[in-house]
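With one protein chain withheld, the remaining protein chains of the complex are depicted in position.
Read from first to last, the chains carry the letters A, B and C; within each, the first residue is number 1.
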Amino acid sequence: MILQPVIHHWRDFNRADRLAGTASVTMMVLILVALLAPLLPLDPPDQVAAHPRLSEPSADLVFGSDNLGRNMLSRVLQGARITILLSAIAVLLASVAGVAIGLIAAYSGKALDEIISRFSDIVFSFPAVLMGLLITAIVGPGEFAAICAIILVTLPPIVRVVRAAAMEVTGTDYVTIAWLSGASPARLLLVNVLPNISVPVVTQVAYSISIGMLVESALSFLGLGPQPPAASLGSLLREGSVYITVAPWLVFGPAIFLVIAIWSTNLIGEGLRVFFDPVRARCLEE
Amino acid sequence: MSQILKFIAFRVGSALLTLIGVSMFIFVAIHMLPGSFEDVLAPRGPEELRQQIADKFGLNQPLPVQYVKWLSAVATGDLGISLITQDPIADSFATRVPVTIELAVLATITSALIGIPLGLWSGLAHRRTAVSGIARVAGSFIMSVPDFVIASVFLYVFSRYSLGLTVGQWVPWHEDAIGHIKSVILPAATLSAVGIGLFITTTRNAVIGVLSKDYIMAAQARGEEPRDIVRGHVLRNISNPLVTTLSIYLAYLIGGAIIVEYVYSVPGMGRFLVQGLLNRDYPIVQATVLVIACAVVLINMAADVAYGLIDPRLRKG
Amino acid sequence: MRDLLNVESLTISYRTRDHLVTALLEVSLTLAQGEILGIIGESGCGKSTFSSVIGKLLGPAGVVENGHITFGGKDVLSFSGQELRSYRANDIAYVFQDPMNTLDPTKTIGAQFRRLISASAWRQKAIEALAHVGLTDWRRVLPSYPHQLSGGMAQRAVIAMALIRKPRLLIADEPTAALDASIRCSVMDLLTAWCAEIGSAMIIISHDIPVISNYCDRIGVMYAGRFVEIAPAEDFIVGPRHPYAMALLASEPGQEGEDAVLQSLEGSPPPSISRAPGCAFADRCIYRTAPCSAGFPPLVACGSSKVACIRLGDIHGEAAS
Partner (left out) sequence: MTTIISIRNASVQFRSGPPWAPRIVNALHNVSIDIKPRQIVGLVGESGSGKTTLGRVCLGLQELTSGTIEFSGTPIAKLDRKQLKGQLAAVLQNPRMSLNPSLRVAHSVAEPLKIDRHLSATEARKQVDKMLERVGLASGVGNRFPNELSGGQRQRVSIARALITNPKFILFDEAVSALDVSVQAQILNLLRELQSSAGFAALFISHDLAATRYVCDRVVVLYHGGIMEECGRRMLYREARHPYTRGLQAASGLIDAAGTALKLDDRAGPSSGCALFRRCPVSMPRCETQLPPTRTSGEGSVFCHLVSDAGATSSGDGDPISHDARGAAQTPFRRRSLHMPG
């Protein structure tokens, strides 16, 4: 019953862009499977010698087994859980911070706005992986470094989007009128501005999650993400690449999962953008 | 004319300000790194030795003084010396920067030449759902595959079935020209793949955006040929989003090609940085990050200037 | 006079995500050579759809469900490719509402003129055309980008571009809406004078009743996708016949006396056009009777006008006969 409106909105969304609709369902399934993996009838991801070493994929062993005979499917699901959770937590933190900073930049006077914009320009000047490397160098490899890196990489674009959208909304008549009737800054921002910038923010957050997964897996691939025995999708790819010529499934299993997750998130982001802001383009050939 | 010059001067000044901020950011970050220079060079050395090292690198001076000294040294081209090898870092850059630039240029040309026409074609044919849909799916798919996954696939395919390309080894140009080409193709192709996805998607979206504008309808209403409309109105007006994409992609290539250089053992800037980090060779990290970040700031500045040249409405401060 | 344009029972809809939205319903109209037709109506009544279908410019979502358009004896809706382009280039021309959006922002006015005239003498011709619309300062206008001109100057440049190829029909969709009131008349004067000089017919679409009534030979009133009245301008401004046209004129401020109250028309125009039988205006009409909702009222001749109202005789008494 609670799902009724959700399904209703999803139908509209799916009708507008079937690809994005499918992607959202796929992503839902991936998240559920990854989160519920411990409840599924699978070998534990850390059970060594559960199967012969480096077995090829088969009907029982969909992604094969690794060099220690662990079930790759269990490991991929565990890795996916880490990757998805880490980027979700980081992007959540980045969104909260980004919305707050962006709103302050848009609402405050010129000086503070200039400082915030300049600062996000500076942070934005560091390519994502480079920023990740710097962070891991400072705080040491691990989950915390991955989260910090994702936050620093995704924060500047969120701040920019929030600032631009909030500037536009603060210029509207209803904000002027609310100001005129004596509303406090908090009331102005929370009641009149925030609800009306949600569309660009949600779209940007969707993209940020895909960037987050990308950054996390890249760091793990370099061995700077979560440390063994924990293994995210990137770490699995790193381990697998050693055996790439003899057991390519060690790479392909996590790679397929990772690519589908990132792709779905990107499609959802694009779908949201087009859904809320459809353009009617003309056709040149008639 | 003078308006354009002033606009460019304004952009350059603004970039310089950002550069100063970037250098401070790096300086502070490096000083936050765990383990001091003394710990790296003489972990259990006697106190005098540690003192000597501190004096040599000026570590006893207040931070602002150190910062100014570092910056003025950088300004004269002195990037410091490696802690481990004691070689001037500038000398290592002389061999490594050209490698990264070569890859960046190759990848940019390939991906732009493939991605932009495909995106243009798919955007213009947006009503023919099959063509357009395939291009859209392909673009977003390629864009979503991380570079190290592409690299792994290439590694697997090209080492398993020896297809004549060198895998995981870099052959410098002056040693063996043909061998160089063979070793350059895979890293360049990996980097291009990312760019192709990016260019297809942004070009397609930009074209669809421009086609919804009234001036396109006005051009149609004047009976202009579709070819002329594309050449005269569409290309110019999609240039700005393309410049944005190009600048993001170049920034990725200059600084973010780290993983591709790592996977294919390419002796470029990215690998240099990773090695420096693993060895805790902080002067190398500091210099590499500075050079990369400066390059990115300059790329963004060039993009800002290009926006103004393309769209006269943006020629303001 | 020979007919230039002939529109016959035209029905047009737009495709949306899940259904068709009607924009024009069984619209018929003829336009003589050199005639100036004004079309008034409120937003959503279909007047912009009507203007764009004449150039076959409906866009990908537009669907012609029924009807014909003939221009100079040729079937416009069957045009395609080169034939369509040469019709648009040589026979008709458009002036749209907002000059800033219809000019390419990245090209100077001179460059945009140059795309229209291939001849080497383009500059001379452009200067002449600009002079025609009162833009004598071509040294400033030609090298300017659209955003460097005022709205009035940009719209006059657009008019010059539209008329430079001497079209046989000019379609002006809200040509004065983006202009200041004090230059509206001057711009319309220039536009109509130039059209008269080259013998071009004109369709002016506007919600600005003073503009329409000043410059048109004939006036068509649209409501909910149809013409409800088409009348010679002289007759129309003195006494419109259709209840909607009467109410529209009465609610326009400007003609009321010093202490009079404006006759306001209750309700608002229908948000979407319904194909249900009956007069679309019936629910706002003070003359409504039961038969009004029975069938579509056809456009019938009433003096020199054509009016779509079954109660015409009762409303205007013997004047209708």
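Criterion: a contact is a pair of C-beta atoms (placed from the backbone, for glycine too) under 8 Å apart; a residue touches a chain by one contact, two chains touch by 3 or more.
Since we're looking at a predicted model, the values are computed, not measured.
Engineer: Among C:69, C:249 or C:292, single out the residue that touches the unshown chain.
Structural biologist: Counting the whole complex, the residue in contact with the absent chain is C:249.
Engineer: Please identify which residue in C:180, C:283 or C:314 touches the non-displayed chain.
Structural biologist: Of the listed residues, the one touching the omitted chain is C:180.
Engineer: I need the residue numbers on chain A that touch the omitted chain, in ascending order.
Structural biologist: Residues of chain A in touch with the missing chain: 172-174, 176-178, 180-183, 187, 191-192, 195-196.
Engineer: Residue by residue, what part of chain C touches the chain that was omitted?
Structural biologist: So the residues of chain C touching the unseen chain are 36, 42-43, 134-135, 137, 150-153, 180-187, 189-190, 192-193, 196, 207, 209-210, 213-215, 233-234, 237, 247-249, 251-258, 261-266, 268-269, 271.
In the analysis below, only the chains that are shown with their structure count from here on.
Engineer: Centre to centre, using CA atoms, which chain is the farthest one from chain B?
Structural biologist: Comparing chain centres, C lies farthest from chain B.
Engineer: Quick one: name the chains whose C-beta contact count is the highest of any pair.
Structural biologist: A-B
Engineer: Need the CA-centroid distance for the pair chain A / chain C, whole Å please.
Structural biologist: Using C-alpha averages as centres, the distance is 51 Å.
Engineer: Show the residues in chain B shared as contacts by 2 or more other chains, in ascending order.
Structural biologist: Where chain B meets two or more other chains at a single residue, that happens at 127, 217, 220.
Engineer: Among the residues of chain C, which are close enough to touch at least two other chains?
Structural biologist: Those would be 59-60, 84.
Engineer: In the complex, go through chain A and note every residue touching chain C.
Structural biologist: 15-16, 280-283, 286
Engineer: Give every residue of chain C touching chain A within the complex, in rising order.
Structural biologist: 17-18, 56, 59-61, 80-81, 84
Engineer: Going by the contact rule set out above, which residues of chain A touch chain B in the complex?
Structural biologist: Its residues touching chain B are 19, 118-119, 121-123, 125-130, 133-134, 136-138, 140, 210, 214, 217-218, 221-222, 234, 237, 240-241, 244-245, 248, 251, 255, 258-259, 262-263, 266-267, 270, 279-285.
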